[in-house]
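Note that one protein chain of the assembly has been removed; the remaining protein chains are unaltered in position.
Up next, chain A:
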Amino acid sequence: MECVVQGIIETQHVEALEILLQGLCGVQRERLRVHELTLKSVPNLGVVSSEVRLLCDLDQQPEPTWTVKHVGGALRGAGADQISVLVRTMIESKVSKNALRMFYSLGYKLDHELLKVGFAFHFQRTAHISVSVSSVNKMPKIHAIDEAVPVTPGMQIVVVTAPATPENYSEVAAAVSSFCEFLAPLVHLSKPFISTGVVPTAAAAAASLMSDGGGTTL
């Protein structure tokens, strides 16, 4: 299970966001370069059609590492509506490098693939929170990560996630929500698929952050 919010930010304000995050998180940022492949089952396979994501972390040494991720349904109902973050089932597993070949053999086909390039912060604040800021890039040819181009030039996506359990998701959601308030001057974060656009005053907030290296209280 995980709690998720996301938002968009203009690329010109990403540096200011990084300064803000550096101050808030108190940890070193990590480079992010992830090739994300979404696979779908062939017709007739499975009780229902299924989808699985394979993530290849291109920055790992000595060679890229792979993770399989299944994202499930979101929490629904009146309780879910009260929570400002999305709570959904999510299971991850590290896998060895030929997992893609295995899923192809099992009847899964590539539906789409993306390359996410940016940075991330991972830290503890009541919950284990991860914030990533990245450009989302598409490939003109299959698996051609070196030729990837931004899907929306000039814009980047900010995603905040935290793992949760059925017992603690309320606390985790509250921690994520509370953290997001600190980012509000630069980016609106909300449940995925509920777009709130960019923050109109982000330019001023960014200028303030850049002018004194983040010392100003927003």
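The working rule: a residue touches a chain if its C-beta (ideal position, glycine included) is under 8 Å from a C-beta of that chain, and two chains touch if they have at least 3 such contacts; residues count from 1.
Throughout what follows, contacts and distances are computed from a predicted model.
Asks: UniProt protein name for the omitted subunit, picking from "50S ribosomal protein L19-1, chloroplastic", "phenylalanine--tRNA ligase", "RalBP1-associated Eps domain-containing protein 1 isoform B" or "Mediator of RNA polymerase II transcription subunit 20"?
Replies: "Mediator of RNA polymerase II transcription subunit 20"
Asks: Identify the residue among A:V27, A:V42, A:A144 or A:A204 that touches the chain left out of the display.
Replies: Of these options, the touching residue for the absent chain is A:V42.
Asks: Can you work out which residue in A:V4, A:L17 or A:V68 touches the chain that's missing from view?
Replies: Looking across A:V4, A:L17 or A:V68, the contact with the absent chain belongs to A:V68.
Asks: Which parts of chain A face the unshown chain closely enough to count as touching?
Replies: With respect to the unshown chain, the touching residues of chain A are 41-48, 50, 52, 68, 70, 72, 89, 91-96, 98-99, 101-102, 105-108.
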